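Everything on this sheet refers to the single structure shown next.
All protein chains of the complex are present and in place, except for one that has been dropped.
We call the chains A, B and C, going by the order they appear; numbering starts again at 1 in every chain.
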Amino acid sequence: MQAILRPFAIKSSGDIARLGVILALLGLILFGALRYDYFLSPYNILSFLRYNSMFALIALGMAFVIITGGIDLSVGGTAAMASVVAALLSPHHWAAGLLGGMAAGLAVGAVNGFIITKMRIQPFIATLATMLAAYGTGLLLAGNQSVSVSYDSGFTVIGQDDFLGFPIPAWIALAAYVAGWLVLEKLPIGRHILAIGDGEATAGLMGLKVERTLAGVYLASGALAGLAGVVLAAQFGAGQPTEGVGWELFAIASVVVGGTLLTGGAGSVGATLAGALLLAMVFNILNFENGLGWISLSAYWQSVIRGAFLLVVVVLQAKLMKKHEGA
Amino acid sequence: ELPKLAQKDTYKVGFAQTESNNPWRIAQTNSMKAEAEKLGFQLVYTDAAGSAAKQVADVNSMIAQGVDVIFLAPREEKPLIPAVMAAKKAGIPVILLDRSVDPSLAKAGEDYVTFIGSDFIEEGKRVAEWLIKNANGKSKIIELEGTTGSSPANDRKKGFDEAIKAAGGFEIVASQTGDFARDKGRQVAEALLQAHPDADVIYAHNDEMAMGAIAALEAAGKVPGKDVLVLSIDGGKEAVQAVVDGKIAAVVECNPRFGPKAFETMLRYAKGEAIDPWVINEDKFYDASNAAAELADAY
Amino acid sequence: MTTIETPASRSGPFSGGRLFTLAGRYGTFVAFLALILFNVIVTPNFLSLQTLNVNLTQVATIVIVATGMTLVIATGGIDLSVGSLMAISGALAPMIFMGRFWPVENMALAVALAFVIPVVVAGLFGLFNGALVTRFSIQPIIATLVLFIAGRGIAQVMTNGNLQVFKNEGFQFIAMGRIAGIPAQVVLMAVIVALAWAMVRYTVIGRQIIAVGGNEKAARLTGIPVKRVKLFVYMVSGLLAGVAGLVVVARNAASDANLVGLGMELDAIAAVAVGGTLLTGGRANIIGTVLGAFVIQLVRYTLLANGVPDAAALVVKAALIVLAVFIQQRADKH
């Protein structure tokens, strides 16, 4: 019995936060299902998954970065640039688009890793700079406008088709999360990433290869952002150099709502996914709510509501954690 | 093959707006909202906050909610194609507002009903034509571009630059983005006027930046309209007033009041009338000759 | 420079470069001088009073906001909400003197209120941020993300998203006026910077801010009121964002809740980082922040004045930020 319950054992306040986000997600789904017709229609669920898989991908990379105590502001710009590269390469072969987009992401990740570990510049500033550079490069490559992908090479399948009834982007995100979970929970490197987040200097003294691991994490974040860019290009049929604005904040919020501390050293892959879905669901719900015509049509109320929702989630989470710590 | 629209007393209508961070968009939204209210239709409004991808997702959520028709103000030509196609597949007619989608990928009358709006390239061209006629020896141009990568910025630049180049004798000494914003437009104009004190024309891609440019000119001790001609696009009330005051030399209107025409077109389509692939929204042109008279009608 | 602003001593493979030793203590200053030199040689008409005027007035708001940000960052926090708070204060001010709340009977009083109320409101929102951080132990980036998202929405709801255009000399003095020939906003910036600098250097609260950022547990055990210190810095950051919001709308004679202060948080944070304050807290280099803001402004001016297209400018700007921070860190070490 105890063995069965083990995965649910609440050991730390982080577990509470993780449990909290999953409950909040379920609550929101229930709310939507009861309040709106068609909310749980297959059409809505599938298009929700198709669109939000991009955010799930960057949130996963961000989770790893944040676990090391860093931050990656460049993900949005990277995805935009990668989508342009993928679109430009897509006429040659669908794989050229896919690999090219990911390579673009890897390139930004490598630059991040270099600036952070070799030049010793704090992640916030390093990735702020590469965010600008990635947008600039994307715009330059694209000539300031969206670039059409090839509809003939099969590239758009990556974004627009289904497999076993589910959108391919959702499968890609799922695969990435399974891999991410394996890395963090099952492989030694995952423990090393956590330990580095606990304290870089300490981790170094304990014999971990801090610089190499950190560079690897930024590389992974870049690659995932690149993959999100590929999905972006394939799903919407165009490389979009101006897309991705604010994605980094969305990803950071997903990770934090998923119970990961920005100070690093702790975090969960599964809860990050729940966090991303939770925040994405708010947009979906707001669209449905507008259909009911209750809230005023202005977009401004929507941002107020989104802010308030985030507030409620994090305050409840904080209270839960405090209660747990007090106990 | 184009989805049909049944004739009903009332409709559930989707309007997918691209963003609402500038007065022009707000005027457009308000016009749509007012018209829907007048007709007693239920309006499902979404705001993509400047993201083409989100706009597609918004359209999808409208489809899920089972709207009868979708008005789409596409943020961009290419990325919105999947939205148009998804609606078509779901049997929901789409009417495009103010920007179109890539004609090589989706066609009016086939994939969507029609495009209502004006032509951004044409707007830039009209500004250039006025300048060519009325330059009076002024020839060094500072161009304040819209948000980099956005289609109005690209097209308004293209239309203007090509016409100006063809005319000869003009020089664009600087062309920088002011993000369609007054504050940014002013700051950029301030810097460019410093670096190019000999510039005597400022062409702004929208009214907000033109107003910013006027503030920059005044701060630099120059007289807008005399030392430097200011040209703009959009034609909101404040800009037309500036034409009256002589601060803006000329402005091309880009009317955001889409509501009446949009719903009229939709109802005509429901009746089964044939709709032109491009319903042109007539745009005015203001300069010293007509601004005072037209001021009251400006939006 | 006070001793509390002690240098970081992480070592990298680039350490020991003699070139950097010459850079002396103020790396940011060197980057700043290099930029000026570059402009003198390359940029047309750079050496003029009007250029100075343009750059000083443009940098004023960034400096004002970044000063508050420096204090927040010194406690180990961050404030993403500054841009939205600027929008709120910028939206409120014209509503007050244009009589949207109550009829204006006495313009002088209305203008005075238009200065005070928006700043106080922004300060209260800052306190709200602080309360989230202290009472609920919410991480600063997320606590202030709430108002980053909702704050602009609040400003838009207040104005219904509409542009407010106005003409009011009294109110606009804050941006258009001159004091002894110097633009009022530049004077305002200088005063705020001087006060903040003196606070960090000479006062008890200044040291407490740095101690809280340096080691919160230890700070609490020495009797420092950690929560109050944090509330204070978030409030100051809010107040200063409020002031900056007023300057922006006064300068443009228009208030657009959609755009006032958009992206300001990143500019301000970049200024702080380029200025040598670690984002991990425990340091507050106000003068560095000012220099950092100047560097960022000058980079922007240089790229604009030399006609670098926006896309390429982004790349160059990125490289220059990295370079400036890098030089600053190297120089700091020696």
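The working rule: a contact is a pair of C-beta atoms (placed from the backbone, for glycine too) under 8 Å apart; a residue touches a chain by one contact, two chains touch by 3 or more.
Here, contacts and distances are computed from a predicted model.
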{"item": "Identity of the absent chain, which is to be given by its UniProt protein name, from \"1,2-phenylacetyl-CoA epoxidase subunit A\", \"Dihydroorotate dehydrogenase B (NAD(+)), electron transfer subunit\", \"Protocatechuate 4,5-dioxygenase subunit beta\" or \"Sugar ABC transporter ATP-binding protein\"", "value": "\"Sugar ABC transporter ATP-binding protein\""}
{"item": "Displayed chains contacting the withheld chain", "value": "A, C"}
{"item": "Option from C:Leu71, C:Ile224 or C:Ala270 whose C-beta touches the chain left out", "value": "C:Ile224"}
{"item": "Hidden-chain contact residue, picked from the options A:Ile22, A:Leu49, A:Ala104 or A:Leu208", "value": "A:Leu208"}
{"item": "Contact partner of the left-out chain, one of C:Gly214, C:Gly245 or C:Gly292", "value": "C:Gly214"}
{"item": "Residue ranges of chain C at the interface with the undisplayed chain", "value": "3-4, 6, 8-9, 202-205, 207-208, 210-211, 214-215, 217-225, 282-283"}
{"item": "For chain A, the residues touching the chain missing from this view", "value": "11-12, 182, 186-188, 190-192, 194-195, 197-199, 202-209, 265-266"}
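The definition used in the following text is that only the chains that are shown with their structure count from here on.
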{"item": "Overall pattern in which the protein chains touch one another (line/ring/star/complete/other)", "value": "complete"}
{"item": "Centre distance in Å when chain A and chain B are each reduced to the mean of their C-alpha atoms", "value": "33"}
{"item": "In chain C, residues with contacts to at least two other chains", "value": "161, 310-311"}
{"item": "Residues of chain A whose C-beta touches two or more other chains", "value": "139, 144, 298-300, 302"}
{"item": "Residue numbers on chain C that touch chain B, as the complex places them", "value": "43-46, 48, 50-51, 54, 58, 161-163, 165, 248, 251-254, 256, 258-260, 262, 300-301, 304-307, 309-311"}
{"item": "List of chain B residues in touch with chain C within their complex", "value": "20-23, 26, 145, 148, 174-177, 181-184, 186-188, 190-192, 194-197, 208, 211-212, 215, 219-220, 238"}
{"item": "Chain B partner contacts - residues on chain A that touch it in the complex", "value": "36-39, 41, 43-44, 47-48, 51, 54, 139, 142, 144-148, 151, 160, 232, 235-238, 240-243, 245, 283-284, 287-288, 290-291, 293, 297-300, 302"}
